[in-house]
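Following this message is one structure expressed as structure tokens.
Note that this complex is displayed minus one protein chain, with the remaining chains in position.
Order as written gives the chain letters A, B and C; numbering starts at 1 within each chain.
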Amino acid sequence: MAQLFEFEKPIAELVVRIAEIQKFSADKGIDLSQEVATLEKKVALLKKEIYGNLEPWQKVQIARHSERPNFYDYAPLLFEDFTELKGDRLFADDRSVAGGIALFHGIVVTVIAQVKGKDTKENIKRNFGMPHPEGYRKAVRLMDQAEKFGRPILTFIDTPGAACDLGAEERGQGEAIARCLLAMSGYHVPVISTVIGEGGSGGALALGAGNVLLMLENSFYSVIAPESCASILWKDTTKAKEAAAALKFTAQDLLRLGVADELVRESQGGAHNNLNQTADELSQVISKYLIRLRSESPEVLREKRYEKLRTIGFFHETADINLTKDLT
Amino acid sequence: MAQLFEFEKPIAELVVRIAEIQKFSADKGIDLSQEVATLEKKVALLKKEIYGNLEPWQKVQIARHSERPNFYDYAPLLFEDFTELKGDRLFADDRSVAGGIALFHGIVVTVIAQVKGKDTKENIKRNFGMPHPEGYRKAVRLMDQAEKFGRPILTFIDTPGAACDLGAEERGQGEAIARCLLAMSGYHVPVISTVIGEGGSGGALALGAGNVLLMLENSFYSVIAPESCASILWKDTTKAKEAAAALKFTAQDLLRLGVADELVRESQGGAHNNLNQTADELSQVISKYLIRLRSESPEVLREKRYEKLRTIGFFHETADINLTKDLT
Amino acid sequence: MFKDIFRKTKYVTIKSGQMQNRTPSEVSMQGEVVGISKKELPDGLWVKCPKCGEVLFNKDIEENARVCTTCEHHFRISANARLALLVDENSFEEWDAELTTLDSLEFPGYEEKLIEAQEKSGMTEGILTGRARIEDIPFVVAINEASFMMGSMGSVVGEKIARAIERAIELRLPVVIFSTSGGARMQEGILSLYQMAKTSAALGKLAENRLLYISVLTDPTFGGVTASYASLGDIMISEPNALIGFTGPRVIKQTMRQELPKGAQTAEFNQEHGLIDLIVARTQMRSVLARLLRYHQEGAQYGATV
Partner (left out) sequence: MFKDIFRKTKYVTIKSGQMQNRTPSEVSMQGEVVGISKKELPDGLWVKCPKCGEVLFNKDIEENARVCTTCEHHFRISANARLALLVDENSFEEWDAELTTLDSLEFPGYEEKLIEAQEKSGMTEGILTGRARIEDIPFVVAINEASFMMGSMGSVVGEKIARAIERAIELRLPVVIFSTSGGARMQEGILSLYQMAKTSAALGKLAENRLLYISVLTDPTFGGVTASYASLGDIMISEPNALIGFTGPRVIKQTMRQELPKGAQTAEFNQEHGLIDLIVARTQMRSVLARLLRYHQEGAQYGATV
């Protein structure tokens, strides 16, 4: 069984009790089906109650769940075919970023995805899903190719953030991310980005500035990791829970802030509980937007992408109106 | 005094004899001015004879002369100003390739040059003028910038060849050179390339596929180093002299083959004997071509560059005419 | 939670015209953030160089563009002081000074921090934008202010940069941005993050219009600013010894248990790694920029004589 979170324990306890009652019922030959039915109803209610009211920190835990489906789990369910293409043509192939050409609902698309590992060995290979500059440069190379051949681009975001080691600094991590943002802003093809797990800071944004941003309902997307935020605000990384609330980074927050366009329903309790069901939801939502974007002209696609980015952010526009204290 | 070649010794011996006679004449108070004048005339004739009939291998020696002027020697004489710009934005700044923006006869140009060192220390810094992939990628970056801002491009070739070590292989030396060739073929600005010393193989060609190819008269430009050629042909690197003749790689050969457009006169015996004079000749020839190319439209510049490359090479076009021996 | 987005906030008033009346030296003192306690040097006449340790006359380094006269250490300076050093007298026309920040996430302590930053910097937000001239060549300029929440980028900084770039396109002028920043501003969450995309996209439009963008990196430039507008210059310039990177050295040490080698993330390190074109001392900045701007004036195309 999947790893259980603290907040899921009341459900698990009920489930265990139901199993005990059923066993007792079978052993003793006593009909307890009514009690079991009542309890099962209670489980359903409890699930709805708990999973329907998850706090930001609980969503972080689900988004980071060790069994949370990664891009390679979704790929065979989303695509009729996925041909992976490797390398940045400059330095290395970064295995925390997968890219290639896929067939999606009969449409040829270019796919770029961040990939975390499922275990320690794979995580080392994929640098825990933290791309180096070569990962972003591979992304730009493949997206440029999509633009050349008029293919829509689908990106999938799932990273704690960009790699933060000496090698990343030496090879221009900042430059690599900035080039992604610049490149993506110029394309004439549809770009649909989906946060499928963790959207960690600039390293996530590099693949996120498309025409449409979708988010799985338990994913989050933040300017800073809640632990780092807590460390800066309260000098205490254990206050990550409070930081998670302050940062307003859940899928629901981003929808309200006008950054995300639509949320994708996950199977109850998180995508790991039913991969097929979640993949199916994801497939339908992406397809809906892809069909919508296909009807736009290349120039309009580009212009609308720009307009979308241009309107993100809030501020006061009129001088003096908010200034109440004199400096002098 | 500059390093002397074997073939220059007859000249040097005469010069020494003149000095001796002059000293004797001064010491003894005997007038030998007529003898000196005769000998000086003989020196002039000998120089003309020797320098006017240099064999390919002798030109190789001059082109590789340790005091042969490099790009940094010419830069202050050719340009009113040279602002060096560094780096490939990806991995490193390669110091065997210099690039930047310069003012040439009042015209803003982009300059890319290969640079050998003048001594061991500088040669280590500049990898003996053998660029790594980062050098070629810097060149493409700066040439792309020239295209963006409509600046003519001047390149200066002086390399034994591209770097041939593990790092170069790891970072895609072949890809880097190929990208240079591809990029250069697409520009809408004038591209003038000059071989100022050694033009070593693909590593030189990367900067050589412009609208116009100029060559200093003692430079050479070859598909392979004469030593390597001798090693392959005769298993004997000391036969480099013979290989030098077989390869037809002198400036004069390339002019006849239609690859070079014009030769630039050097000071007698080689550019190292009079830098200013050679720089002045170079400046005039480049300026002449730049003025000519400036009058062409961007599209024509690009098309003519393509046409020039398209016509390099000789072959038989008609089937059967040359086939005299039956295989079966 | 978002119902109050258009609610009024309590900020410091900076009277219109107030900045203009200050001398450059007053302004730069305002922005000085090098760690010299007031206790140590109470009268403001002296300043200790953090690099060579020399105690210097404030007046002397003031006259030397706030560069140490002994070791050439570049003291941090305020946006206004930099402007005064850089552009032709009376040539600066400020844009969008009226844009001020909204605490749209109601982030703990943000309002207080904003008031503090305004008091400390004498600016309404962490960047100054407008048009100006150097040696009579017109250009659009933006300068980060380090003493305003470490020059961090929130909605206002992003918006002011994007507007400045868009106006540069309208006016067909080149853009020069001086960066000094800790990165995206945490207190505006995802909104700050997307200012990276906004500013980069605006620069994409500038590039499409074949207008020059010079990025000048000053100490320190990190995080989301390095990963957006600061890294996208046609020409990348840095002041000597400025620290520039994506992840700060402390975070690298904590996260990766990796101690950076000496000199890592300096301008010189970045140049060796191919990321910076030119390292230019502050005293030379004006003349270098003048030259580069002149070489990119309209009419220099296709080999016209300038």
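Criterion: a residue touches a chain if its C-beta (ideal position, glycine included) is under 8 Å from a C-beta of that chain, and two chains touch if they have at least 3 such contacts.
Because the structure is predicted, anything quoted here is derived from the model rather than measured.
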In the full assembly, spell out which visible chains the left-out chain is touching. A, B
Pick out which of A:43, A:60, A:75 or A:90 touches the chain that's been left out of the picture. A:90
Among B:168, B:216, B:286 or B:301, which one touches the chain that has been omitted from the display? B:168
Contact partner of the left-out chain, one of A:101, A:166, A:181 or A:260: A:101
Going by the touch rule given at the top, which residues of subunit B touch the chain that is not shown? 162, 164-166, 168-175, 177-179, 181-182, 184-186, 201-202, 205-206, 208-209, 221-224, 228-229, 232-233, 246-249, 253-254, 256-257, 259, 305-306, 309-310, 312-328
For review purposes, identify every residue of subunit A that touches the missing chain, sorted by number. 81, 83-93, 101, 103, 105-109, 134, 138, 145, 148-152, 189-190, 290, 293-294, 298
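Everything that follows uses one rule, which is that only the chains that are shown with their structure count from here on.
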From the C-alpha centre of subunit A to that of subunit C, how far is it in Å? 33
Whole-angstrom distance, CA centroid of subunit B to CA centroid of subunit C, is 44
Distance from subunit B to subunit A - Cα centre to Cα centre, in angstrom: 55
Which residue numbers or ranges of subunit C touch two or more of the other chains? 207, 273-275
Touching two or more other chains - residue numbers and ranges from subunit A: 171-172, 175
